[in-house]
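Removed: one protein chain of the complex. Kept in place: all other protein chains.
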Amino acid sequence: MPARVAIVGVGHTAFRATSPGLSYKELMFEAATRAYADAGLDARSEIDSFLTCSEDLAEGTSIFDEYVPDQIGGAERPVYTVGGDTIQGLATAYMQIASGIVDVVAVEAHSKASNVVTPGELHAFALDPIFVRPLGFNAHAMAGLEASMYLGASGTTREQCAHVAAKNRGNALANPSAAYAAAVDPEDVLASPPAFAPLSELEVSAPADGAVVIVLASGERAKKLAGQPVWVRGIGWATGTGLTAGVDGGSADYAKAAAEMAYHMAGIRNPPREIDFAEVDDSYSFKELQHLEALGLFGHGRAGAAAAEGATARDGELPVNASGGCLGVGQLFEASGGQKVAEVVAQVRGQAGPRQLKKAKIGVAQSWRGVPTATGAVVVLSHD
Amino acid sequence: MRERTTPLPGTPLSDAAVHQGKVLTLEWPSSLRYAWDTGVAVGRFLSELKRGRIIGRRCHRCQRVLVPPRMFCERCFHPTDAWQYVEDSGTINTYSESHIRWDASRIEEPILVAVIEIDGASGGGLLHYLGEVRAEDLRIGMKVKAVWKPAEERQGSILDIRYFRPFDSAQDRPA
Partner (left out) sequence: MRKVAVVGAGLTRFMRRAQETGPELAWLAASRALESCELNLKDVDSVALGSAPDAFDGVHMKGEYLSAGAGGWGRPVIRPYAGGGTGVLMPVHAWFNVASGLSDVCLVVAEEKMSTCHPHPQGAFLTIFDNILERPLEPNLIWIFALEMRRYMETYGIAKEEIALVSVKNKRNGLDHPSTHVAEEITVEDVLESEVMVSPVNRLDISPVSDGAAAIVIAAEDVAQRLTDKPVWIDGVGWNLDTAYWTNRDLAYPSYVERAARMAYKMAGITEPRKQINVVEPYDPFSYKELHHLEGLLLADKGQAPKITADGVTQRNGDMPVCPSGGLLGVGNPIAAAGLMKVCEIFWQLRGEAGRRQVPGQPKVGLAQAWGDLMQVGTVVVMRVD
(Lines give C-alpha, C1' and ligand atoms only; values in the text may rest on other atoms or scores of the structure.)
Protein backbone atom coordinates (compact mmCIF):
# COMPACT_ATOMS: atom_id res chain seq x y z
CA MET A 1 0.00 0.00 0.00
CA PRO A 2 1.86 3.13 -1.15
CA ALA A 3 2.23 5.92 1.36
CA ARG A 4 -0.13 8.89 1.14
CA VAL A 5 1.93 11.91 0.15
CA ALA A 6 0.60 15.15 -1.28
CA ILE A 7 1.89 18.36 -2.80
CA VAL A 8 0.67 21.12 -0.52
CA GLY A 9 2.43 24.15 -1.92
CA VAL A 10 4.02 25.37 -5.13
CA GLY A 11 5.81 28.62 -5.88
CA HIS A 12 7.82 29.81 -8.83
CA THR A 13 9.24 32.90 -10.44
CA ALA A 14 8.48 33.95 -13.97
CA PHE A 15 10.49 32.06 -16.56
CA ARG A 16 12.41 34.47 -18.75
CA ALA A 17 15.28 34.37 -21.21
CA THR A 18 17.34 36.49 -18.80
CA SER A 19 16.92 37.67 -15.20
CA PRO A 20 19.56 40.38 -14.95
CA GLY A 21 18.36 42.19 -11.85
CA LEU A 22 18.28 39.14 -9.61
CA SER A 23 20.90 36.73 -8.36
CA TYR A 24 20.13 33.01 -8.22
CA LYS A 25 19.68 33.39 -4.45
CA GLU A 26 17.04 36.06 -4.97
CA LEU A 27 15.18 33.88 -7.51
CA MET A 28 15.23 30.98 -5.07
CA PHE A 29 13.99 33.18 -2.23
CA GLU A 30 11.07 34.37 -4.31
CA ALA A 31 10.04 30.84 -5.33
CA ALA A 32 10.37 29.58 -1.76
CA THR A 33 8.41 32.50 -0.30
CA ARG A 34 5.60 31.88 -2.75
CA ALA A 35 5.57 28.14 -2.13
CA TYR A 36 5.44 28.44 1.65
CA ALA A 37 2.73 31.09 1.47
CA ASP A 38 0.78 28.79 -0.85
CA ALA A 39 1.18 25.93 1.63
CA GLY A 40 0.42 28.09 4.65
CA LEU A 41 3.60 26.90 6.36
CA ASP A 42 6.31 28.67 8.32
CA ALA A 43 9.62 27.87 6.67
CA ARG A 44 11.68 27.86 9.83
CA SER A 45 9.48 25.77 12.06
CA GLU A 46 7.19 23.67 9.91
CA ILE A 47 9.41 22.21 7.22
CA ASP A 48 11.35 19.16 8.30
CA SER A 49 13.70 18.66 5.36
CA PHE A 50 14.86 20.52 2.27
CA LEU A 51 16.15 19.18 -1.04
CA THR A 52 17.65 21.08 -3.93
CA CYS A 53 18.32 19.83 -7.45
CA SER A 54 21.34 21.19 -9.24
CA GLU A 55 24.56 20.51 -11.09
CA ASP A 56 27.79 22.33 -10.25
CA LEU A 57 28.90 23.06 -13.77
CA ALA A 58 25.55 24.58 -14.69
CA GLU A 59 26.04 27.04 -11.82
CA GLY A 60 29.75 27.62 -12.25
CA THR A 61 30.37 26.74 -8.62
CA SER A 62 31.69 23.47 -7.20
CA ILE A 63 29.85 21.91 -4.28
CA PHE A 64 26.93 24.18 -5.12
CA ASP A 65 25.13 22.45 -2.23
CA GLU A 66 26.92 25.00 0.00
CA TYR A 67 24.96 27.91 -1.33
CA VAL A 68 21.42 26.61 -1.14
CA PRO A 69 20.13 26.58 2.42
CA ASP A 70 19.71 30.23 3.41
CA GLN A 71 17.35 31.44 0.74
CA ILE A 72 14.97 28.50 1.00
CA GLY A 73 14.65 28.53 4.79
CA GLY A 74 17.05 25.64 5.29
CA ALA A 75 19.92 27.18 7.25
CA GLU A 76 20.88 24.85 10.12
CA ARG A 77 18.32 22.29 8.96
CA PRO A 78 18.39 18.93 7.19
CA VAL A 79 19.29 19.88 3.62
CA TYR A 80 21.00 18.08 0.81
CA THR A 81 21.24 18.25 -2.92
CA VAL A 82 20.28 15.76 -5.57
CA GLY A 83 22.37 15.83 -8.74
CA GLY A 84 19.28 15.26 -10.80
CA ASP A 85 16.12 16.86 -11.98
CA THR A 86 13.21 18.17 -9.88
CA ILE A 87 11.11 15.04 -10.20
CA GLN A 88 14.03 12.95 -8.93
CA GLY A 89 14.10 15.46 -6.05
CA LEU A 90 10.38 14.93 -5.52
CA ALA A 91 10.98 11.16 -5.48
CA THR A 92 13.58 11.65 -2.77
CA ALA A 93 11.16 13.81 -0.78
CA TYR A 94 8.49 11.16 -1.24
CA MET A 95 10.85 8.50 0.11
CA GLN A 96 11.77 10.66 3.10
CA ILE A 97 8.12 11.12 4.01
CA ALA A 98 7.17 7.50 3.29
CA SER A 99 10.01 6.29 5.50
CA GLY A 100 8.24 7.94 8.41
CA ILE A 101 10.92 10.23 9.79
CA VAL A 102 9.77 13.53 8.34
CA ASP A 103 6.35 14.95 7.49
CA VAL A 104 7.04 17.99 5.33
CA VAL A 105 9.75 18.39 2.68
CA ALA A 106 10.50 21.31 0.36
CA VAL A 107 12.12 20.65 -3.03
CA GLU A 108 13.84 23.42 -4.99
CA ALA A 109 15.31 23.73 -8.46
CA HIS A 110 16.29 26.68 -10.61
CA SER A 111 17.99 27.72 -13.79
CA LYS A 112 20.34 30.61 -14.36
CA ALA A 113 21.15 29.39 -17.84
CA SER A 114 21.59 33.00 -18.98
CA ASN A 115 24.70 33.22 -16.80
CA VAL A 116 26.46 30.45 -18.72
CA VAL A 117 28.52 32.33 -21.29
CA THR A 118 29.71 29.12 -22.96
CA PRO A 119 26.65 26.85 -23.19
CA GLY A 120 28.17 24.78 -25.98
CA GLU A 121 31.20 24.07 -23.81
CA LEU A 122 28.96 23.19 -20.88
CA HIS A 123 27.01 20.65 -22.92
CA ALA A 124 30.23 19.29 -24.40
CA PHE A 125 31.45 18.60 -20.87
CA ALA A 126 28.55 16.20 -20.38
CA LEU A 127 29.70 14.06 -23.29
CA ASP A 128 31.86 11.00 -22.68
CA PRO A 129 35.38 12.48 -22.51
CA ILE A 130 37.09 9.68 -24.43
CA PHE A 131 34.63 8.39 -27.00
CA VAL A 132 32.39 11.32 -27.84
CA ARG A 133 33.72 14.72 -26.80
CA PRO A 134 36.85 14.62 -29.00
CA LEU A 135 34.61 14.43 -32.08
CA GLY A 136 33.99 18.12 -31.40
CA PHE A 137 30.37 18.47 -32.49
CA ASN A 138 27.66 20.43 -30.75
CA ALA A 139 25.98 18.20 -28.17
CA HIS A 140 22.54 19.07 -29.56
CA ALA A 141 23.50 17.07 -32.66
CA MET A 142 22.96 13.96 -30.56
CA ALA A 143 19.31 14.95 -30.37
CA GLY A 144 19.34 15.25 -34.14
CA LEU A 145 20.74 11.72 -34.40
CA GLU A 146 18.13 10.39 -32.03
CA ALA A 147 15.39 12.24 -33.91
CA SER A 148 16.41 10.50 -37.14
CA MET A 149 16.35 7.17 -35.35
CA TYR A 150 12.93 7.84 -33.88
CA LEU A 151 11.38 9.12 -37.11
CA GLY A 152 12.70 6.08 -38.97
CA ALA A 153 11.58 3.52 -36.39
CA SER A 154 8.16 5.02 -35.67
CA GLY A 155 7.15 6.34 -39.07
CA THR A 156 6.59 9.77 -37.54
CA THR A 157 6.98 12.63 -40.02
CA ARG A 158 8.73 15.97 -39.74
CA GLU A 159 5.39 17.68 -40.25
CA GLN A 160 3.97 15.94 -37.20
CA CYS A 161 6.94 17.08 -35.12
CA ALA A 162 6.39 20.60 -36.42
CA HIS A 163 2.80 20.41 -35.12
CA VAL A 164 4.17 19.79 -31.65
CA ALA A 165 6.42 22.83 -31.80
CA ALA A 166 3.62 25.06 -33.08
CA LYS A 167 1.18 23.73 -30.48
CA ASN A 168 3.51 24.25 -27.57
CA ARG A 169 4.77 27.69 -28.51
CA GLY A 170 1.16 28.68 -29.12
CA ASN A 171 -0.02 27.24 -25.80
CA ALA A 172 2.55 29.42 -24.07
CA LEU A 173 0.64 32.51 -25.20
CA ALA A 174 -1.79 31.77 -22.37
CA ASN A 175 1.07 31.36 -19.86
CA PRO A 176 2.31 34.61 -18.34
CA SER A 177 5.35 32.81 -16.95
CA ALA A 178 6.55 31.49 -20.30
CA ALA A 179 9.56 32.92 -22.13
CA TYR A 180 9.02 31.82 -25.71
CA ALA A 181 5.33 32.15 -26.52
CA ALA A 182 4.74 32.64 -30.24
CA ALA A 183 1.91 32.34 -32.71
CA VAL A 184 3.55 30.06 -35.26
CA ASP A 185 2.06 27.38 -37.43
CA PRO A 186 3.71 24.11 -38.53
CA GLU A 187 4.81 25.65 -41.84
CA ASP A 188 6.68 28.36 -39.97
CA VAL A 189 8.38 25.69 -37.90
CA LEU A 190 9.51 23.70 -40.94
CA ALA A 191 10.66 26.87 -42.66
CA SER A 192 12.82 27.92 -39.72
CA PRO A 193 16.55 27.47 -40.34
CA PRO A 194 17.91 23.93 -39.96
CA ALA A 195 19.46 23.40 -36.55
CA PHE A 196 20.50 19.77 -36.03
CA ALA A 197 18.93 17.86 -38.89
CA PRO A 198 16.20 16.78 -39.02
CA LEU A 199 15.37 19.40 -36.37
CA SER A 200 14.84 23.02 -37.33
CA GLU A 201 15.47 25.93 -34.98
CA LEU A 202 11.89 26.26 -33.78
CA GLU A 203 11.96 22.60 -32.80
CA VAL A 204 14.79 23.10 -30.32
CA SER A 205 13.91 24.61 -26.94
CA ALA A 206 15.90 27.63 -25.79
CA PRO A 207 17.19 28.14 -22.26
CA ALA A 208 15.37 30.27 -19.69
CA ASP A 209 15.93 31.40 -16.11
CA GLY A 210 13.64 30.82 -13.16
CA ALA A 211 13.14 28.94 -9.89
CA VAL A 212 10.54 26.51 -8.57
CA VAL A 213 9.85 25.27 -5.04
CA ILE A 214 7.42 22.45 -4.30
CA VAL A 215 6.30 21.44 -0.80
CA LEU A 216 5.25 17.86 -0.07
CA ALA A 217 3.60 16.56 3.06
CA SER A 218 2.39 13.29 4.50
CA GLY A 219 -1.30 12.64 4.07
CA GLU A 220 -1.94 13.25 7.76
CA ARG A 221 -0.22 16.61 7.66
CA ALA A 222 -1.75 17.60 4.34
CA LYS A 223 -5.25 17.19 5.71
CA LYS A 224 -4.52 19.70 8.47
CA LEU A 225 -3.50 22.41 6.01
CA ALA A 226 -5.94 24.87 4.53
CA GLY A 227 -5.22 24.40 0.86
CA GLN A 228 -6.28 21.61 -1.45
CA PRO A 229 -3.68 18.84 -1.53
CA VAL A 230 -2.70 17.31 -4.84
CA TRP A 231 -1.89 13.65 -4.25
CA VAL A 232 1.25 11.91 -5.43
CA ARG A 233 -0.37 8.73 -6.68
CA GLY A 234 2.80 7.31 -8.10
CA ILE A 235 6.37 8.29 -8.83
CA GLY A 236 9.17 6.61 -10.74
CA TRP A 237 12.58 7.38 -12.16
CA ALA A 238 15.16 5.47 -14.16
CA THR A 239 18.43 5.62 -16.03
CA GLY A 240 18.53 3.62 -19.24
CA THR A 241 20.82 3.14 -22.21
CA GLY A 242 22.42 6.19 -23.69
CA LEU A 243 22.34 6.95 -27.38
CA THR A 244 25.82 5.70 -28.10
CA ALA A 245 25.10 2.39 -26.40
CA GLY A 246 22.47 1.66 -29.02
CA VAL A 247 18.94 2.64 -28.16
CA ASP A 248 16.08 0.39 -29.13
CA GLY A 249 14.79 2.30 -32.17
CA GLY A 250 14.79 5.58 -30.28
CA SER A 251 12.25 4.49 -27.69
CA ALA A 252 13.17 6.42 -24.51
CA ASP A 253 13.49 3.30 -22.37
CA TYR A 254 14.16 5.44 -19.29
CA ALA A 255 10.75 7.10 -19.65
CA LYS A 256 9.06 3.74 -20.08
CA ALA A 257 10.69 2.30 -16.98
CA ALA A 258 9.95 5.41 -14.91
CA ALA A 259 6.32 5.38 -16.07
CA GLU A 260 5.93 1.69 -15.24
CA MET A 261 7.18 2.34 -11.73
CA ALA A 262 4.84 5.31 -11.28
CA TYR A 263 1.79 3.64 -12.83
CA HIS A 264 2.34 0.51 -10.75
CA MET A 265 2.38 2.59 -7.57
CA ALA A 266 -0.68 4.52 -8.76
CA GLY A 267 -2.59 1.42 -9.73
CA ILE A 268 -2.95 2.70 -13.30
CA ARG A 269 -3.47 -0.10 -15.80
CA ASN A 270 -4.81 1.79 -18.80
CA PRO A 271 -2.96 5.09 -19.03
CA PRO A 272 -4.74 6.65 -22.05
CA ARG A 273 -8.08 6.11 -20.30
CA GLU A 274 -7.14 6.95 -16.77
CA ILE A 275 -4.90 9.96 -17.35
CA ASP A 276 -6.54 13.25 -18.27
CA PHE A 277 -3.57 15.35 -19.39
CA ALA A 278 0.22 15.43 -19.36
CA GLU A 279 3.21 17.73 -19.19
CA VAL A 280 6.10 15.85 -20.81
CA ASP A 281 9.57 16.79 -21.85
CA ASP A 282 9.71 18.41 -25.26
CA SER A 283 13.25 19.78 -25.19
CA TYR A 284 13.18 18.89 -28.88
CA SER A 285 9.88 18.56 -30.73
CA PHE A 286 10.16 14.82 -31.40
CA LYS A 287 10.86 14.09 -27.75
CA GLU A 288 7.25 14.95 -26.86
CA LEU A 289 6.02 12.23 -29.21
CA GLN A 290 8.66 9.73 -28.18
CA HIS A 291 7.91 10.33 -24.51
CA LEU A 292 4.13 10.06 -25.00
CA GLU A 293 4.63 6.64 -26.58
CA ALA A 294 7.05 5.56 -23.85
CA LEU A 295 4.44 6.62 -21.28
CA GLY A 296 1.92 4.37 -22.99
CA LEU A 297 -0.37 7.32 -23.74
CA PHE A 298 -0.25 6.59 -27.45
CA GLY A 299 0.67 3.42 -29.29
CA HIS A 300 4.01 2.94 -30.98
CA GLY A 301 4.25 5.37 -33.89
CA ARG A 302 0.80 6.88 -33.19
CA ALA A 303 1.62 10.00 -31.21
CA GLY A 304 2.65 12.01 -34.28
CA ALA A 305 -0.60 11.47 -36.14
CA ALA A 306 -2.55 12.17 -32.98
CA ALA A 307 -0.74 15.48 -32.56
CA ALA A 308 -1.38 16.51 -36.16
CA GLU A 309 -5.09 15.68 -35.69
CA GLY A 310 -5.29 17.88 -32.60
CA ALA A 311 -5.68 15.09 -30.02
CA THR A 312 -3.02 16.67 -27.81
CA ALA A 313 -4.20 20.26 -28.19
CA ARG A 314 -5.70 22.08 -25.20
CA ASP A 315 -9.15 21.14 -26.40
CA GLY A 316 -8.15 17.64 -27.49
CA GLU A 317 -8.82 14.30 -25.83
CA LEU A 318 -5.44 14.19 -24.09
CA PRO A 319 -4.00 17.69 -23.78
CA VAL A 320 -0.20 17.66 -23.69
CA ASN A 321 1.94 20.58 -22.57
CA ALA A 322 -0.89 23.05 -22.07
CA SER A 323 1.68 25.22 -20.27
CA GLY A 324 3.77 25.49 -23.41
CA GLY A 325 6.33 22.81 -22.49
CA CYS A 326 10.05 23.45 -22.80
CA LEU A 327 9.52 24.79 -26.31
CA GLY A 328 7.13 27.49 -25.09
CA VAL A 329 8.28 28.09 -21.52
CA GLY A 330 12.02 27.56 -21.93
CA GLN A 331 14.54 24.91 -21.01
CA LEU A 332 15.19 25.30 -17.29
CA PHE A 333 18.04 22.83 -16.57
CA GLU A 334 16.94 20.69 -13.62
CA ALA A 335 13.94 22.94 -12.95
CA SER A 336 12.17 21.91 -16.16
CA GLY A 337 10.54 18.99 -14.35
CA GLY A 338 9.55 21.38 -11.58
CA GLN A 339 7.80 23.67 -14.04
CA LYS A 340 5.86 20.70 -15.36
CA VAL A 341 4.83 19.62 -11.89
CA ALA A 342 3.78 23.21 -11.10
CA GLU A 343 1.52 23.18 -14.15
CA VAL A 344 -0.03 19.81 -13.31
CA VAL A 345 -0.72 20.98 -9.77
CA ALA A 346 -2.33 24.20 -11.01
CA GLN A 347 -4.51 22.25 -13.45
CA VAL A 348 -5.61 19.69 -10.86
CA ARG A 349 -6.48 22.50 -8.44
CA GLY A 350 -8.49 24.30 -11.13
CA GLN A 351 -6.13 27.29 -10.82
CA ALA A 352 -4.68 27.32 -14.33
CA GLY A 353 -6.71 30.37 -15.42
CA PRO A 354 -6.79 30.83 -19.20
CA ARG A 355 -5.01 27.49 -19.62
CA GLN A 356 -7.47 25.55 -17.47
CA LEU A 357 -8.36 22.21 -18.97
CA LYS A 358 -11.86 20.82 -18.61
CA LYS A 359 -10.78 17.39 -17.48
CA ALA A 360 -7.89 17.70 -15.06
CA LYS A 361 -8.38 15.24 -12.25
CA ILE A 362 -5.32 13.10 -12.95
CA GLY A 363 -2.21 14.42 -14.66
CA VAL A 364 1.28 13.17 -15.41
CA ALA A 365 4.48 15.20 -15.31
CA GLN A 366 7.53 13.67 -17.00
CA SER A 367 11.07 14.94 -17.19
CA TRP A 368 14.25 14.08 -19.06
CA ARG A 369 17.69 15.35 -18.09
CA GLY A 370 18.61 16.21 -21.64
CA VAL A 371 21.41 15.27 -23.99
CA PRO A 372 23.41 13.06 -23.52
CA THR A 373 21.56 11.42 -20.66
CA ALA A 374 19.09 8.57 -20.63
CA THR A 375 17.60 9.59 -17.34
CA GLY A 376 14.10 10.72 -16.61
CA ALA A 377 11.32 10.64 -14.08
CA VAL A 378 7.54 10.46 -14.00
CA VAL A 379 5.01 11.52 -11.37
CA VAL A 380 1.27 10.90 -11.40
CA LEU A 381 -0.70 13.56 -9.54
CA SER A 382 -4.38 13.53 -8.78
CA HIS A 383 -7.24 15.33 -7.18
CA ASP A 384 -7.95 12.53 -4.70
CA MET B 1 35.25 -8.45 3.86
CA ARG B 2 36.41 -11.79 5.11
CA GLU B 3 40.08 -11.18 5.86
CA ARG B 4 41.55 -11.20 2.39
CA THR B 5 45.17 -11.62 1.48
CA THR B 6 44.64 -10.77 -2.16
CA PRO B 7 45.20 -7.05 -2.73
CA LEU B 8 42.21 -4.83 -3.39
CA PRO B 9 41.57 -3.83 -7.00
CA GLY B 10 42.89 -0.64 -8.50
CA THR B 11 45.99 0.11 -10.59
CA PRO B 12 48.12 2.93 -9.17
CA LEU B 13 49.95 5.15 -11.60
CA SER B 14 52.72 7.58 -10.79
CA ASP B 15 52.52 11.23 -11.75
CA ALA B 16 55.72 10.66 -13.73
CA ALA B 17 54.07 7.95 -15.81
CA VAL B 18 51.47 10.46 -16.89
CA HIS B 19 53.73 13.47 -17.33
CA GLN B 20 56.32 11.48 -19.27
CA GLY B 21 53.70 10.12 -21.61
CA LYS B 22 54.14 6.49 -20.60
CA VAL B 23 50.38 6.18 -20.23
CA LEU B 24 47.92 7.18 -22.95
CA THR B 25 46.05 10.28 -21.82
CA LEU B 26 43.63 12.68 -23.37
CA GLU B 27 43.57 16.34 -22.40
CA TRP B 28 40.69 18.74 -22.56
CA PRO B 29 41.33 22.32 -21.47
CA SER B 30 38.39 23.90 -19.76
CA SER B 31 37.06 27.09 -21.16
CA LEU B 32 33.82 27.12 -19.24
CA ARG B 33 32.88 30.75 -18.62
CA TYR B 34 30.14 32.36 -16.60
CA ALA B 35 28.81 35.87 -16.10
CA TRP B 36 26.85 35.85 -12.86
CA ASP B 37 24.06 38.30 -12.21
CA THR B 38 25.04 39.91 -8.93
CA GLY B 39 21.43 40.70 -8.08
CA VAL B 40 20.06 43.35 -5.77
CA ALA B 41 22.04 42.68 -2.60
CA VAL B 42 25.50 41.88 -3.89
CA GLY B 43 25.10 44.34 -6.75
CA ARG B 44 24.62 47.16 -4.28
CA PHE B 45 27.44 45.84 -2.09
CA LEU B 46 29.84 45.99 -5.03
CA SER B 47 28.77 49.45 -6.14
CA GLU B 48 29.29 50.70 -2.59
CA LEU B 49 32.75 49.11 -2.52
CA LYS B 50 33.48 51.16 -5.62
CA ARG B 51 32.54 54.23 -3.61
CA GLY B 52 34.83 53.15 -0.77
CA ARG B 53 32.09 52.00 1.59
CA ILE B 54 30.82 48.75 3.04
CA ILE B 55 27.06 48.28 3.18
CA GLY B 56 24.89 45.68 4.89
CA ARG B 57 21.19 44.84 5.15
CA ARG B 58 19.14 45.10 8.31
CA CYS B 59 16.65 42.54 9.58
CA HIS B 60 14.50 44.36 12.11
CA ARG B 61 12.89 41.18 13.43
CA CYS B 62 16.21 39.61 14.33
CA GLN B 63 17.85 42.96 15.11
CA ARG B 64 20.82 42.07 12.95
CA VAL B 65 22.86 43.86 10.32
CA LEU B 66 24.00 41.35 7.71
CA VAL B 67 27.33 41.51 5.93
CA PRO B 68 27.61 40.30 3.19
CA PRO B 69 24.16 41.79 2.54
CA ARG B 70 21.30 39.60 1.42
CA MET B 71 17.67 40.40 0.64
CA PHE B 72 16.48 37.63 2.95
CA CYS B 73 17.28 36.90 6.57
CA GLU B 74 18.16 33.24 6.80
CA ARG B 75 17.29 33.17 10.48
CA CYS B 76 13.66 34.29 10.37
CA PHE B 77 13.13 33.83 6.62
CA HIS B 78 11.66 37.22 5.96
CA PRO B 79 12.87 39.83 3.53
CA THR B 80 15.50 42.10 5.07
CA ASP B 81 14.25 45.60 5.69
CA ALA B 82 16.77 48.30 4.97
CA TRP B 83 20.24 49.12 3.79
CA GLN B 84 22.70 50.11 6.46
CA TYR B 85 26.25 51.31 6.08
CA VAL B 86 28.79 49.69 8.37
CA GLU B 87 32.36 50.65 9.23
CA ASP B 88 35.35 49.68 7.15
CA SER B 89 37.09 48.53 10.30
CA GLY B 90 36.70 45.35 12.27
CA THR B 91 38.17 42.69 14.50
CA ILE B 92 40.12 39.60 13.52
CA ASN B 93 38.02 36.50 14.26
CA THR B 94 40.71 34.14 12.97
CA TYR B 95 43.73 34.45 10.69
CA SER B 96 46.31 32.41 8.86
CA GLU B 97 49.53 32.64 6.87
CA SER B 98 49.48 30.88 3.52
CA HIS B 99 52.61 29.60 1.77
CA ILE B 100 50.68 28.24 -1.20
CA ARG B 101 48.63 29.72 -3.98
CA TRP B 102 45.16 28.61 -5.02
CA ASP B 103 46.69 26.01 -7.34
CA ALA B 104 48.91 24.55 -4.61
CA SER B 105 52.11 26.11 -6.00
CA ARG B 106 54.45 27.52 -3.37
CA ILE B 107 54.96 31.25 -2.95
CA GLU B 108 57.96 33.09 -1.57
CA GLU B 109 56.14 35.87 0.23
CA PRO B 110 53.35 34.32 2.35
CA ILE B 111 49.83 35.72 2.06
CA LEU B 112 48.10 36.69 5.30
CA VAL B 113 44.36 36.05 5.37
CA ALA B 114 41.67 36.50 7.97
CA VAL B 115 37.99 36.40 8.77
CA ILE B 116 37.24 39.92 9.89
CA GLU B 117 34.17 40.80 11.95
CA ILE B 118 33.10 44.12 10.52
CA ASP B 119 32.21 46.88 13.00
CA GLY B 120 28.51 47.62 12.77
CA ALA B 121 27.60 44.19 11.41
CA SER B 122 26.12 41.55 13.69
CA GLY B 123 28.99 39.12 13.92
CA GLY B 124 29.14 39.45 10.19
CA GLY B 125 32.50 38.73 8.74
CA LEU B 126 34.36 38.93 5.49
CA LEU B 127 37.24 36.87 4.21
CA HIS B 128 40.08 39.16 3.18
CA TYR B 129 43.81 39.75 3.20
CA LEU B 130 45.87 41.33 5.95
CA GLY B 131 48.72 43.70 5.20
CA GLU B 132 51.27 45.98 6.83
CA VAL B 133 51.68 43.47 9.61
CA ARG B 134 53.98 40.56 10.39
CA ALA B 135 52.48 37.11 10.83
CA GLU B 136 54.00 36.74 14.28
CA ASP B 137 52.24 39.90 15.49
CA LEU B 138 48.79 38.73 14.51
CA ARG B 139 46.24 38.04 17.24
CA ILE B 140 42.61 37.02 17.33
CA GLY B 141 40.78 40.13 18.52
CA MET B 142 43.18 42.55 16.81
CA LYS B 143 41.54 45.68 15.44
CA VAL B 144 42.01 46.23 11.73
CA LYS B 145 40.95 48.76 9.11
CA ALA B 146 40.51 48.51 5.37
CA VAL B 147 43.12 49.93 3.04
CA TRP B 148 41.32 50.88 -0.14
CA LYS B 149 42.56 51.18 -3.69
CA PRO B 150 42.46 54.77 -4.93
CA ALA B 151 39.01 55.70 -6.24
CA GLU B 152 40.01 55.67 -9.89
CA GLU B 153 41.23 52.07 -9.59
CA ARG B 154 38.16 50.69 -7.87
CA GLN B 155 35.93 48.55 -10.04
CA GLY B 156 33.11 47.35 -7.84
CA SER B 157 34.89 44.26 -6.53
CA ILE B 158 35.94 42.77 -3.20
CA LEU B 159 39.46 43.63 -4.38
CA ASP B 160 38.63 47.36 -4.15
CA ILE B 161 39.85 46.78 -0.63
CA ARG B 162 43.55 45.96 -0.91
CA TYR B 163 43.77 44.45 2.56
CA PHE B 164 43.06 45.21 6.20
CA ARG B 165 45.83 46.58 8.40
CA PRO B 166 46.20 46.88 12.17
CA PHE B 167 44.36 49.89 13.42
CA ASP B 168 44.68 51.78 16.65
CA SER B 169 41.68 54.12 16.68
CA ALA B 170 43.34 56.44 19.19
CA GLN B 171 46.32 57.08 16.95
CA ASP B 172 45.09 56.50 13.40
CA ARG B 173 43.49 59.28 11.46
CA PRO B 174 40.04 58.42 10.08
CA ALA B 175 40.09 57.02 6.55
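Which chain is which? They are A and B, in the order written, and residues in each are numbered from 1.
Methods note: a contact is a pair of C-beta atoms (placed from the backbone, for glycine too) under 8 Å apart; a residue touches a chain by one contact, two chains touch by 3 or more.
Please read these numbers as outputs of a predicted model, since none were measured by experiment.
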Hidden-chain contact residue, picked from the options A:199, A:212, A:238 or A:275: A:238
Touching the absent chain when the full complex is considered, from A:13, A:81 or A:382: A:81
Contact with the hidden chain (one of B:97, B:132 or B:153): B:97
Options A:129, A:176, A:194 or A:267, residue touching the unrepresented chain: A:129
Residues in chain A touching the chain absent from view: 2-3, 55-58, 60-63, 65-70, 74-84, 88, 91-92, 94-101, 122-123, 125-126, 128-130, 236-242, 245, 253, 257-258, 261, 369, 372-375
Residues belonging to chain B that touch the chain removed from view: 1-4, 7-15, 18, 23, 27-28, 30, 34, 36, 38, 42, 45-46, 66-68, 70, 74, 93-105, 113-115, 123-129, 135, 140, 157-159
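Definition applied: only the chains that are shown with their structure count from here on.
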Centroid spacing, where centroids are CA-atom means, of chain A and chain B in whole angstrom: 37
Chain B partner contacts - residues on chain A that touch it in the complex: 19-26, 29, 33, 36, 42-44, 57, 60, 69-71, 73, 75, 112, 114-118, 121-122, 125, 129-130, 133-134
Sites on chain B touched by chain A in the complex: 26, 28, 30-43, 70-72, 74-77, 79
